[in-house]
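Pasting in a structure now, in structure tokens, and then I'll have a few things to ask.
The other protein chains are all here in position, but one chain of the complex has been omitted.
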Amino acid sequence: MSGALVEAPPAADARAQGVPAREAEPATRVRGYWGNVWQRLRYDYATLFFLFVILLIVASAVFAPLLSPFDPNKASMAHRLKPLFYHDNILGTDEQGRDILSRILYGGRTSLLMGIVPVVAATFVGGLFGVVAGYAGGRLNTIIMRSMDVFFAFPSVLLAVAISGSLGGGMVNQLITLTVVLTPPLCRVAETSASQIRSMDFVDAARASGASTVSILLHHVLVNVVSPVLVYASTLVSASILLASGLSFLGLGVSPPTPDWGLMLSTLREAIYVRPIVCAMPGVAILLTSIAFNLVSDGLRQAMDVKA
Amino acid sequence: MWLYAARRLLMTIPIGLGVTVICFALIYLAPGDPVQSLLPPDATAKDVAELKHAYGLDKPIPVQYLIWLGHALTGNLGRSIQTNQPVLDEVTRALANTIPIAVISVILAFVIALGLGILAATRVGGILDRLATGVAVLGISVPQFWLGVILVIAFAVELGWLPATGMGSSGSEHFSWFKWSEAKYAVMPIIALTMTPLGILMRTTRSSIAEMLALDFIQTLRAKGLSNAAIVIHAIRNALPQILAMFGLQLGYLIGGSILVETVFTWPGTGFLLNKAILTRDIPLLQGTILVLAMAFVLINLVVDLLQTAVDPRIKRA
Partner (left out) sequence: MNTEAQGAAAPMLDQPADRGGRAQPMLIAQGLKRYFPIRGGLLNRRVAEVKAVDDVSFTVLKGETLGVVGESGCGKSTLARLLMHLLVMDAGSLIFDGDPVGTEQGLSLRDLRRNLQMVFQDSYSSLNPRLPIEESIAYSPRVHGMERGQAKRIARELLQRVGLRPEYFGGRYPHELSGGQKQRVNIARALALNPRMLILDEAVSALDKSVEAQVLNLLGELKREFNLTYMFISHDLHVVQYISDRVMVMYLGQVVEFGPVDTIYAQPRHPYTAALLECRLVVDPAGRIDTPPLVGDPPNPINPPSGCRFRTRCPHAETVCERTVPALGAWNGNTAAHLVACHMAHPGSGHSRAAPAPVVH
């Protein structure tokens, strides 16, 4: 290592001479907001652990083809409803003789998709409307927020069932439904935060410098709205997974041969008298995933120092 | 205060109208011709024409909405495609089965959450505190329908203590809360329903009690030698308005969101009705049930807000 230090590249040399001495002084260690967040997260071992769990779940879903002992859709009449640790079917088989473990691994893809895509979509849509409403204030705010209030007049499960029940099942419909359900709460969080920022003097200072509204939104409002919105969005991932699995359980999710945790629970329900433990397995996957996301989002909230 | 109450009442009108707009739009979300989705598949051309006329389906959409709204306001929510019964009758019958289990569940959740929360707060970091944290995390993470399945496996399949599904041998007509042979059918649905509000409430109670114990005036009280228990009671009294608000919200969530639990236990409430409507693609039934449930939620929120104004001297303005 010391050798490398001696052979400093000539460019650095020239700079060291050309710049006044004060520039060469080591700058004080300064961490921005995100640096602080990371510092706090680094020592929050519980959150890191569950972050790791999430990574495992994601990895097992992504690498499902490599990890699965069987083809998740290969039925076998001879091996229907086998118990745990039945030969290579570690978690048993379902009512069509398909391997439960393989189906759970593949099912993770649907569940994670349903947990993350609608939240991201709703964060964009709700965030956009919320920031616009909060920043514009006045009549535009009233129009946007009162429309959102109408959606708050539905309990989220009911709203999901209403939309999904009318649209019908299928993956795309489920994604649309969940996005619609998650947008109003995100919009409200973004609006509250944006309208607080709006009243801060630094926004007026930016206006006083002649900046355009777009520039102010980008440089001054968004950067401040991002953390409460992200924290809130992270709490919604678990909610979205639960809602999605609920819809699938009701037959409003992906269509049958596709592995999906909610759907598996629904079809296995017939067999609880035969193989109770096996039938409960997909739910364990949902529960684990949901707990991991909930705890990580709690840790994130603390690290980002956002009031609940 | 009266001004606030009046304003709150007034605010309910546009929200209620918004709800009807969404419910009305549901027919148009459904794939295919709305006329088709409102009628049984074997409907004759005459039926179609009659329906079109009755609902003005040949008229522009805003007019259709007004006609539909007029019907809905007078209690005419159409007829179920499957049973040909008026939707309103079906919904009210089902509601009578949903409301009791929802109310009992919320009360249970409150009692447990407050009790455990208070005990946990008196010794932060102790066993009870950890238990409370665990319950909180579990409650918000557990899929209700899976919990239902687990309960069935445990208490019906393995132990055989409780009936797995339904509402009693004699059906919902003769259900009685005061006979164990009947009431036991409600035990598992209630437990399954309780879990989610319990988790949410546990979480809020824990954090708000901890927050309150840190407040200045509480510190003063403590310095004056007041016991922990007395302080917590004091704190709860202060938090009464918020508790009330939470209560209403959770009750509304359960009444509107009971579909999963009721499906698992085939409990013949509104959720089960919704599930039936979805399975049979009975759009009028779906639409009517959702309208009634959403309106119930709006009303509960209204009542709770008004009650809250009455209890909380601080709320004076909007």
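We call the chains A and B, going by the order they appear; numbering starts again at 1 in every chain.
Simple rule for what comes next: a residue touches a chain if its C-beta (ideal position, glycine included) is under 8 Å from a C-beta of that chain, and two chains touch if they have at least 3 such contacts.
Note that the coordinates shown come from a computational prediction; the quantities given were computed from them, not determined experimentally.
J.: Which parts of chain A face the unshown chain closely enough to count as touching?
T.: Counting over the whole complex, chain A touches the hidden chain at residues 22-23, 25, 27-28, 30, 32-33, 200-202, 204-212, 215, 219-220, 223-224.
To be clear about the criterion, only the chains that are shown with their structure count from here on.
J.: What is the distance in Å between the mean C-alpha positions of chain A and chain B?
T.: Roughly 26 Å separates the two chain centres.
J.: Quick one: in the complex, what on chain A touches chain B?
T.: 146-147, 149-151, 153-158, 161-163, 165-168, 238, 242, 245-246, 249-252, 262, 265, 269, 272-273, 276-277, 279-280, 282-283, 286-287, 290-291, 294-295, 308
J.: Which part of chain B faces chain A closely enough to touch in the complex?
T.: 14-16, 18-19, 21-23, 26-27, 29-31, 137-138, 140-146, 149-150, 152-153, 157-158, 207, 252-253, 255-257, 259-260, 263-264, 274-275, 277-279, 281, 283, 286-287, 290, 293-294, 297-298, 301
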